[in-house]
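For this view, one protein chain was removed and the others were kept in their places.
Coming up: subunit A.
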Amino acid sequence: MNLFAHGTGHHEAAWRLPEADPRQTLDIDYYRHLARVAERGLMDSLFVSDAYFGRINKLEATTLLAALSAATERIGLIATVGTTYCEPYHLARQAATLDHISGGRAGWNIVTGSADASSLNFGKAEHPEHSRRYRIAEEFVDAVKRLWDGGIDPALSGGAQPVDGPSGLRPDSGIVGEAGFEGEYYSVKGPFNLPRPPQGYPVLVQAGSSESGRAMGARVAEVVFTAQQTFDAAREFYADLKSRLPAYGRLPEQLVIMPGLCPIVADTEAEARELEAELNEHVNMQDALKRLSSRFEADLSEYPLDGPVPLHKAKLPGEINALRSRQQLLLDMIEEESLTIRQFVRRFANGRGHFAFTGTAVRLADEMEKWFLRGAADGFNIMPQSFPGGLEAFVDKVIPELQNRKLFREAYEGTTLREHLGLAMPVPRYRALR
């Protein structure tokens, strides 16, 4: 079970609730509280997204999670870092540092970056095209693993041995290895300059559900976050992704699939509906229409709010250079549910296309149990509509219900994120060769 910490909540209007204080989203005490509530709920990890463009106002992911590592003891910490504008050597050091200071609780969510606008913040004329971005990302991950594999092993250290040769070090001494990575895009000499991370590799997470995303997920990811609207779609995705693993010599249990879940939970159905209605009241219709219009060859504000979404004007997933799988999901949802524009805006506001649930804890536990036992999920990426209230409600009402059903742990059993998730330590290639 992962907590996705995000601003004042995953409902886009959460910041307008009377109890919300949006200025807190730059305050470490706010995140500390969320992390401690999640840890009280025995959740596996806390995850934050990141982006390299725009006017969103947020704390950079690796720095935030490093600060949270000092305020927590058991919960895993998964930072998003995009590969397109980062360096393998930097990422290897950032994630290894988080793993060291947290005692083996780090994860890295590998993204390729969703916005064309990012390139201009790094002096690049254009954002690489979708499938090329994934090729770059896969190579990036390979280079990073080579670096981690060659990290200084404190268990074997008696001082690295300087020898003759291009690196001045003996890679087969078991102490440091040159990365010597030379790919189509990156050339990373190494060696790595930190001790090998306590988890071997921080847990590798991936969140793209397009064809390129699934292919990369099957090859490198140990956790996959995904947006799925229905049980059937989630089950199809789950089966598809797990069926791709044998091609890479991997077993089903080496990949944990966690669909996003946006819960609005209360003691009665009526109270939960009320909370949902209050959030929907606060949606800024004009802004939302402007944002959603970028997915169409049309300005949605020129159409009647209670009329149908002009599906024939929608851009095809292949026509946009980002979040392709999400576009397909939204179009399917509009078509299957014959949504009006107003309904579509509200559905999107409520978790941006992830599975949203409004109701009692018992009913939500029923739904989660069904997904978990019937091949649609190994766990969930919990995306409360509003913080901290939505998270507290989930931890205090839903987690005990899941524990009663023996579906969720009663206490942390391990100390590392790998142990929480039941993922084995990777075997370093240098040692495997000896």
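Couple of notes before you dig in:
The rule is short, and it goes like this: a residue touches a chain if its C-beta (ideal position, glycine included) is under 8 Å from a C-beta of that chain, and two chains touch if they have at least 3 such contacts; residues count from 1.
Note that in this section contacts and distances are computed from a predicted model.
Not shown: a single chain whose UniProt protein name, out of "Amino acid/amide ABC transporter membrane protein 1 (HAAT family)", "Iron-containing redox enzyme family protein", "Putative carbon-monoxide dehydrogenase small chain" or "LLM class flavin-dependent oxidoreductase", is "LLM class flavin-dependent oxidoreductase". Only one of A:Glu60, A:Glu319 or A:Glu337 touches the chain withheld from this view, namely A:Glu60. Of A:Met1, A:Leu46, A:Ala137 or A:Val188, it is A:Val188 that touches the chain left out of the display.
Among A:Pro22, A:Pro246, A:Gly307 or A:Gly422, only A:Pro22 touches the chain left out of the display. Summarising the interface, subunit A meets the missing chain with residues 13, 15-16, 18, 20, 22-23, 26-28, 51-60, 62-64, 66-67, 69-71, 85-87, 89-90, 93-94, 96-98, 100-101, 117, 120-123, 152, 159-160, 162, 168-169, 176, 179, 182-195, 282, 284, 287.
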